[in-house]
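Removed from the display is one protein chain of the complex; every other protein chain stays in position.
Then we have chain A:
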Amino acid sequence: MALALDTPDRDTRRRRTRRPGIASVTLVPAAILVLLAVLGPVLVPFSPIDVVDRPDLPPGGAHWFGTDSAGMDVFSRTIAATRNNLLIGLITTVLATSLGILIGLVVGMNESRRGPVGTLARGVSRALDLVQAVPAIIIGLVLIAFFGASIPSLTVALTVCLLPNQARLVRAEVLRVRGEAYLDAARVSGDSELVLIAKHVLPNSSWPALENASLVFGSAIVLTAGLGFLGVGLHPPTPEWGSMIAIGAPGAASGRWWSALFPAVALALTVFAVSGVGRRLFGDD
């Protein structure tokens, strides 16, 4: 016959098998981090928000990480800050990812429609591109200026910064999934559009945002610290790594390195630990 001969079984889709089990070294740093966030504030030797000794004491006996220029214990503050920084990062990641998936799904499914719904979806799509083009730190600054610096307002601001990318990732995947033959097959099998979206489009198009979630978490942590460093994040004496680095920076210039270094190391280790979780879950290293 003049028909196509053997066409090899093409399955270009990446096969992402999620390896089971949590007994993995890559999760250990993250587990320690969570423990510190939960228990840190009760474990620390000194109050993290009070002046407890003379200022600028170097690391040693009573104060393992020394004291800062105000006389607060750097070790206690570094540990206690874990909860604030992690909490903001976590809530931001959950919000930005779930809202991003929702928006990406709605936009992707409606973008090519005629009528007002399609126009609206295309408008949102452009808006996402636009917000994406503005540096997150600027959006953060503006929003914080509006809502004031508190954990809820920081979370909202960072969610607004980080949501567009999540939504765009999902939208692009929805556009691909929308053309898949199994959707028409499901329609012919009697599925309504709502069932179709919930059971087939959502599960098949949300993975880019989930894979990206650990990066979002990292960005949220870094942005929180960045805003704190710029003096518009959580205000001292609330323990927060960014503002601690800012307090310690002048001292570091004249040799009192400890009060800026330890929170900076904590920040770096946190981002590293979280990226370990991402690699563990999605095995893309």
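Operating definition for what follows: a residue touches a chain if its C-beta (ideal position, glycine included) is under 8 Å from a C-beta of that chain, and two chains touch if they have at least 3 such contacts; residues count from 1.
The rule we apply is simple: contacts and distances are computed from a predicted model.
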Suppose you had to identify the omitted chain by its UniProt name; would it be "Cytochrome c domain-containing protein", "Nitric oxide reductase, NorC subunit apoprotein", "Chemotaxis protein CheA" or "Peptide/nickel transport system ATP-binding protein"? "Peptide/nickel transport system ATP-binding protein"
For the chain left out of this view, which of A:Ala62, A:Ala185, A:Ala249 or A:Val265 touches it? A:Ala185
Could you please point out the chain A residues that touch the chain left off the display? 1-7, 9-13, 15, 180-182, 184-192, 200, 203-204
